[in-house]
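One structure follows; several queries about it will come next.
Here the complex is missing a single protein chain, while all its other protein chains stay put.
For reference, chains read A, B and C in written order, and residue numbers begin at 1 within each chain.
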Amino acid sequence: MSTLKNIPVVSHEKPSGGTGNLLANVFDELMAFCRSRSLFMLHYCTGCGAIELPPAMTSRFDMERLGIQPMVTPRQADILLVTGYVSTKTLKRIILTYEQMNSPKYVIGICSCTVNGGMYWQSYATAKKLNDYLPVDMYIAGCMPRPEAVIHGLRELMENIKKGESDNWRDYYRRYDHYLGNQQRLFGENWQTPTDIIGEARHYDLMGPETLGPHTALLEQHQTPLKPFEMTLGLADLPVRKDEPR
Amino acid sequence: MNHSVLALVPALPLLASFLLPLVPGAARRLVGPLTLLAVAFIGLNLWPLVQTEPMVLAVGDFAPPLGITFYADSVSALFVIAVALVTLVLWPWSGSDAGNLDRKQSLTLILAGACGGLAVSGDLFNVYVFYELAAVASFGLAAGARTAAAQIATFRYVVIGSLCSLLALLGITLIYVQTGTVNLAHLAQLAPLKLHNPLGLAAFFMILLGLGVKAELFLVNTWAPDVYATAEARVSGLLAGLVSKLALLAVVRLLVLIFPLPEARDALLLLGMLGILSGEFAAFRARDVKRMLAWSSIAQLGAAFVAFAIPGPAGLAAGLAVALHHLLVKPALFLLADRWGGSLAQITGAARNSPVSAGLFVLFILSMLGVPPLPGFWAKYLLLSGLAAQPEGLWWLAGAIILLTTVVEAVYLFRVIGALYGRDHTVTPKTQSATAVIGSGVFAAVLLAVAFSAPLLALPLNRMAVQMADSAAYIARVLPPVLPGVAP
Amino acid sequence: MTSLDLLLILSGLTTLAGFAFGNHRAYPWLAGIVLTAQIVILASMPLPMAAGFGFEMFGHPVGWQMDGFGRFFALITLGAALASVAYTGGEWGERYAAGGKNLRWLHGALAGNVLAMLLLLASGDLIAFFIGWELTSWAGFLLMAQGGERALRAAMRYVPYAMAGAMAVLGGLVLSLTWTGTLDLSQLVMLVPGLANWKLALLLALFGTGFAIKMGLLPVHLWQTPAYAEAPGAATAFLGAISSRMGLFGFGLLLVKLITLTRLADLSFIDGLFSARDLIEWVAALTIVLPTFTALKQNDARYLLAWHGIGQSGYMLLGLVIGDATGSAGGLLHVFNHATYQAALVLSVFAVMHRTGTADLNSMGGLVTRMPLTFLVMLLGIIGLAGLPPMNGFVSKWLIYRSLMIEGRPLLFLMTVLGTLGTILSVYKLIHNTFLGQLRAEHEQIREAPWSMLVPMLALVALAFVTGVAPGLALNYVNEAQAALGLPVMAHTLGGVESPRGSLDMLWIVGVLFAGFGIGALLFYGAGGRSKRIHQLDNYAGGHFLSADVRYQYSDHFYAGLMHRIGPLYRGSFTQMEAALASANDLLASLMQAWYRQAVPALTLLIATVLGLAWMIWR
Partner (left out) sequence: MNMIELLTELAVMPLIAFTIGLFMVLMMRKIAAKIQRRVGPPLLQPLYDIVKLYAKKTQNSHGLVHDIGIIMAVGGYIAAETMLPVPGMNGIAAKSGLLALAYVIMIPSLGLALGVGQCANPNGSIGIARALTAMLAYDVPFVIIIFGASWFYGSNNLIDIVAHQQAGGIATWGAAKMPVLAIAALFSMYAMLGKQPFEIYVAPAEIATGPMVEMGGKYLGGLFVMQCFQLFTASAIYVTMFLGGGENWPFFLVKLFAIIAIPMSMAFVFPRYRTEDVLAVVWRWPVLLGLAGVWLVMH
């Protein structure tokens, strides 16, 4: 698992130019194009790599000409930039943040620490491989990578998105059990985020063979319910029942 | 009807009071009520007769201005009826022991007789006599509660009362020295000549202060709060409701007949205004219900003085309205305050166990505040429109004071209402006695009857005022010009 | 028997019935039917309609007569009473009775209020007016006092105000009698404008004080908020909707009919620079602004609304005093409009209280999922209160703005808009803290309010909406009132005003607005991806894990930045003024008590006698 190619990427996009409605294909292409040209990024600055982002954004390299701009909350963002070593405690927040982002969403690991722990390899409190816990779309290795490398990585990602190759976010839904398992190993079996990934997978028809498994079963045992508060009229009391306690 | 029945008005109760201890057995308890009923009967019979032509009785057929003269016009007749009926409602039916009860009943009868006498007296000396009689009876009644507080209060009352009686006597003496007569009609004839001077005014002022004690006139009313607070409720009711009105009536007779002067009016107006101010504001801080009612009664009488100060029938009508309204309301309130006296906190929630009495209390309070269509409003309306019709200055100031102090009055009276309907469950207020409910119920019935027939009553009230204001007619009636062939 | 007699008799019977068997389950239905009948009778009554009864008192006839001005207010009164009575008809009334309170008193007092107001609104002379005025005040007191200990205290606070107002009116009545010799309104109308300036100013001061107190104009407004807020729900709605408008009715009679606006403008204080009319306009303008910003600071929903009730009355008076066709129509229309949405808002707040047991804006939140219809009522209500389209509050305020523009009163215009902006801020706080944001764990099991409470609320906002879209419906009655007052009548269309200098057609505006919403919805549901409802704890918190026991809600000190700027202006000057008056009163009272506690009365007597004699002799 030392090369990017080995990160399991399962594509379910129909090959372009294949069967189906031509208009729909054009539409999909257009969407993919727009997605690739408009990337809002959330930089989760966990370590020293964050220092390389300002030069990438400002006048020297100017990400905005590529349609990339920083955003503040996970809801608004497309890219999650993890810029350095990830401690166990931080990882919980990263997972929470990732799950709160709207798909399609992309994770970029910057610096060697996200790839293999880097200089914190021996630390008991550092998560070594980010892609054990989250589907990483792109690693930008280096300690630290220069802004050119960051820009290069982002351009690669844009290409991938345009080609429809970068959709690891689906993988998170389809193999949720796998990711959850790794997370549980690290955080204990009580681990739960407020986001209902399984529910989302069902809602958007993103279920895969490994969405559910032993780990999700474990989750369900410990989970506090996250059913959203649906608007209820609760007007069953017509006519008023006399015996009902108020 | 024979003119001599007029003499019965004071005589009957006085006689009955002396005979009362001699009557044996259970009949003794009937003497008082029957006497009062008889007086009421006389008054009711008198009423239609005196509407057009006041009735004059020269006792012993000594032609006025000699001898004792009784004079009854419609106001007198009304007050005779009121004296009898109000005393009846406030009659002491029971006492701690028989001797005590006898004493109370006798004294009450004396008071009724004296009050009746004040209503029909036609000469200054009789006024003084009946006034003293009323004073003595009220001293006795006030001390009748037999508590130390009542006795101390009565002692103060006695001191002030006696001093003021002396003043009144001095005033009468001055007048007599000037004119050589005490007959009111005669005095009225002579007054422009002999009394409309500083000396006469000084005499008037002394009599005003002297009689003002009972009428709770400002300056000489400091006894009232303590006495009313400590005496029995019915006694307070009698004193505040009845006796004060009769004293007031005597003063007004003097004012109308002998001293229709701006100075005299100004004195009444000023003292009345001060009475309103002091009474209402003092009541504002009162925490004791009976004391509060006492102060409120001082203020009400102040308003009556202000009203009577207004010249002409308008003032008399307003004054009568205010006085009669107070006569209806205050005894009833004192009756209800018998059980509900003391601190306000003790009656919190009293409306729960005595809803009817609480309702009556509210009714009286609303009327006292002048909430239309209750009679208090019409009284206030007459008073204010009378004041407004006068040239600006003190008159308007008096009107403004009445309007302003009503606000103060509303606050403290509503405090009582708030306490009655409050929701404090830590105290269990006393339930009302049946006599209080019945007594105040009678007053309330009259009040409501007046409220519903107010448009009908406006005319008689006006007629009374006109009759009372007509001093020339008074003189002519008592001292008829000697016509050939007609014996005086 | 005239139909006015029938109306009053029906109203009287309702009052009696309320006191007699108001706690019976059938009473709300009965009262509802009778009130509806009264509305029908009133609406179909030819005007002016005199009552068949009356009497003469001290030479002055006392009688009742309903004109267009009175009918306008009377219709609102009956409508507000209908909504309030309907609200008590189900669970609310049962809970009220179960709480140890007496429904008979509530219903009796409510119906009594209606009767008193009808008597007031139909008065044909000043005595009848004063009778109605006093009855209204004390019936109002009775209604306010029903809400328990705090309500009783608030009602007690109302007493001196009410009495002062009544006495001021009585003083005015007596003076106008003295100066004109009549109490009949139709004769006073002719005689009063001819009085000298100082007399008019005195009349204005006396009557004006009385009406201002009832209306809650500055600076005599302090009684109103607690008294209205603490009353029981149905009573609060009724009081808030119409009760204090009786003061406006009085002002209408006084300023427009008796004194007349032109005479009012003549009464100038500083050499024609500042007239009585300016004074009233500015009092009205300040009444718009200051209470509105006080409302902004409230943390109790009921108090917030009650403060707005005071603020909104400023618009009505301002519109009336501007006195042109547009402005007065706006002022009068605002009475009706305010009644509709204020009643709905109050009822919705009490519906929330019914379920949650609290009106504290810091202990609610997120109730929209539990009480969506109540939310809808409050939403429409606050849009009306804030004066935004498409609700009716916008129309009346627009008319007032417009007339201020035409008349060229930039500062007053600024004040009205400032009031509106302040209202928007405060009503957002109201709906946000109640219905939006995080649902508290203890409120998760709450249900929607029962139908018996919802129906009147929904009916009220429906009315507010319909008359917002088609203000012409209500403007017909407004025109009648204008005509009865002798004001110029504003020509109108169904949708608003047609004028070469700027029209308002609500039919089009609302139509386009909803078309816009439709397109917005199409864009939202048609163009975008599907959305999924998520739990409120799935929320951005800077990476923090939220749980139900953590309050993740911003409610307290809601406009912190604004308060940093204007907070120092909230000095409580009016409260201090009230307290100063009260303590002056107390001081005077203790002085007077000291008089009666004197140790040696004989000495006083001596001094007094000597002084009195001296005065008598040397005078």
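Here is the rule we go by: a contact is a pair of C-beta atoms (placed from the backbone, for glycine too) under 8 Å apart; a residue touches a chain by one contact, two chains touch by 3 or more.
Worth saying up front: this structure is predicted, and the values here are computed from it rather than measured.
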| item | value |
| --- | --- |
| Chains in view that touch the one left out, judged over the entire complex | A, C |
| Among C:98, C:560 or C:579, residue touching the chain not depicted | C:560 |
| Of C:531, C:575 or C:598, the one touching the omitted chain in the full complex | C:531 |
| Residue among C:105, C:394, C:451 or C:477 that touches the chain left out of view | C:394 |
| Hidden partner interface residues of chain C, rising order | 365-366, 368-369, 372, 375, 379, 383, 386-389, 394, 398, 401-402, 405, 408, 410, 413-414, 417-418, 421-422, 424-425, 428-429, 431-432, 435-439, 495, 500-505, 508-509, 512-521, 523-524, 527-534, 536, 538-542, 552-555, 558-562, 564-566 |
| Positions on chain A where the hidden chain makes contact | 30-31, 33-35, 37-38, 58-59, 62, 64-65, 67, 71-76, 78, 100-104, 200, 204, 228-229, 231 |
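Everything that follows uses one rule, which is that only the chains that are shown with their structure count from here on.
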| item | value |
| --- | --- |
| Chain-chain pair with the highest tally of contacting C-beta pairs | B-C |
| Most centrally placed chain - per-chain CA mean versus overall CA mean | C |
| Computed distance of Cα centres, chain B from chain A, in Å | 96 |
| Chain B-chain C separation of Cα centroids, rounded to whole Å | 45 |
| Inter-centroid spacing, chain C versus chain A (mean Cα positions, whole Å) | 56 |
| Junction residues of chain A - those touching two or more other chains | none |
| Interfacial residue positions of chain B with respect to chain C in the complex | 156, 159-160, 163-164, 167, 198-199, 201-202, 204-206, 209, 219-225, 263, 267, 277-279, 281-282, 284-286, 295, 366, 369-373, 377-378, 380-382, 384-385, 387-389, 399-400, 403-404, 406-411, 414-415, 418, 421-423, 454-455, 458, 462 |
| Partner chain C, residues of chain A touching it in the complex | 73-75, 92-93, 96-97, 100, 193-196, 199-200, 203-204, 224, 226-238, 240, 246 |
| Touching residues (chain side chain C, partner chain B) in the complex | 55-58, 127, 130-131, 134-135, 138, 145, 148-149, 152, 155-156, 159-160, 162-164, 167-168, 170-171, 174-175, 177-178, 585-586, 588-593, 595-596, 598, 601-602, 604-605, 608-609, 612-613, 615-619 |
